[in-house]
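The complex is shown incomplete by one protein chain, all other protein chains being positioned as in the whole.
For chain A:
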């Protein structure tokens, strides 16, 4: 590896170094605050090191990795999200009786895996990145083992993720069998001759879609989502919903753009069915839930369906729309789970409707932030979610995907109902004055409160003045060859 390679991999190297450092510090002195500070500093440092790479056009480290504007933007997005999640984690884990320090190592490693996903251009690095992410998540999901549902969530995720990895591997093997190469551009070159996908290659792609679809939790691979969201600690749920899905989606975009999978009607049909089914199943099932975490789980399924609409547009505008929507979705989801994390105590998470009854009268600011997040998820104007949905719709209309666009509009209306339901519960007068649970010192909550304030401001800012973000996305993607070609 040359010096240039090191420079371009700096964010990943910083994360690796941070994980090792934390392990050594734990061996010497277990202290939650120190570990937390190291984690936050390393995320910030990794994020700042990306500014060195701003001007990079396309730097490949043969044969595994490629770093371009697309990758830099997605890594930056995921690092910022991971930083915000770790900010929210401190107060949440401070009140737990478990050992807290390993959580930060696993969080850093999971982020690292997601970053590897978006810069990989080879099946080997794809699979390794995915496994680093999954293995770290197995432990993160069941981290609080004294909770009654954490084991269930952990086992469910472990078995299903391993199973879907097997599908992904089998699919890769079939693709390798028919093309004889494992790099993305090699597969693209081998496929350039086909006007119609041969059966074997189609089977391979189908199996890979199963593996990817599981991670994205789209219908019909969504069964784990509500249980895992419910059983995992709130900050981990935020991570599963954002960074893990963002990394896989980035990979999916890169792979599909490279091999130009949009030429094949069969693949488009598969993704169309998945998108429509995700939107409907997510929204309709969310209507029947009483648990806020489960509502957010089903809503995330439907949001992935919306994202696939932009993905199916297959144009540069579609990719920009996905990226914009992801930014809005990340802000909103981290904010929503951040509120849940802040209201939780050491025995269980605040996830029942009762926990939110009359929240507006008890804690007006928290309730305002949560209302803003829910309105953004529903796509109400002046929030980031609205602009994101508008962008996705524009991308769909631009490529005449009328069916998908109609489904998206219909589902937005259905979705509105259950978001408003949660907001309505917060406005109700509490029946009895609830005894407040034992709280920590107020100073511990500074980080959480600050993060939530930042997220709410970002949400409104992106919603009111989206031009800045759109310009940034466009300038980052302008130099990426696979995107510009279309």
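Assume a residue touches a chain if its C-beta (ideal position, glycine included) is under 8 Å from a C-beta of that chain, and two chains touch if they have at least 3 such contacts; residues count from 1.
In the analysis below, contacts and distances are computed from a predicted model.
Novice: The complex lacks one chain in this depiction; which UniProt name from "NADH-quinone oxidoreductase subunit J", "Multiple sugar transport system permease protein", "FAD binding domain-containing protein" or "Deoxyribose-phosphate aldolase" does that chain carry?
Specialist: "NADH-quinone oxidoreductase subunit J"
Novice: Looking beyond the chains shown, say which of A:10, A:25 or A:128 touches the absent one.
Specialist: The single option touching the absent chain is A:128.
Novice: So which of A:14, A:35, A:50 or A:65 would be touching the chain we can't see?
Specialist: A:65
Novice: Thinking of the whole complex, not just what is shown, which of A:43, A:74, A:143 or A:370 touches the missing chain?
Specialist: Counting the whole complex, the residue in contact with the absent chain is A:143.
Novice: Which is it among A:1, A:24 or A:424 that touches the chain not included here?
Specialist: Checking each option in A:1, A:24 or A:424, the one touching the absent chain turns out to be A:1.
Novice: Across the whole complex, list the residues on chain A that are touched by the chain not included here.
Specialist: On the chain A side, contact with the omitted chain comes from 1, 16, 19, 23, 61-65, 99, 102, 105-106, 109-110, 112-113, 116, 124-125, 128-129, 131-132, 135-136, 138-140, 142-143, 145-146, 148-149, 151-152, 154, 177-180, 190, 198-200, 203.
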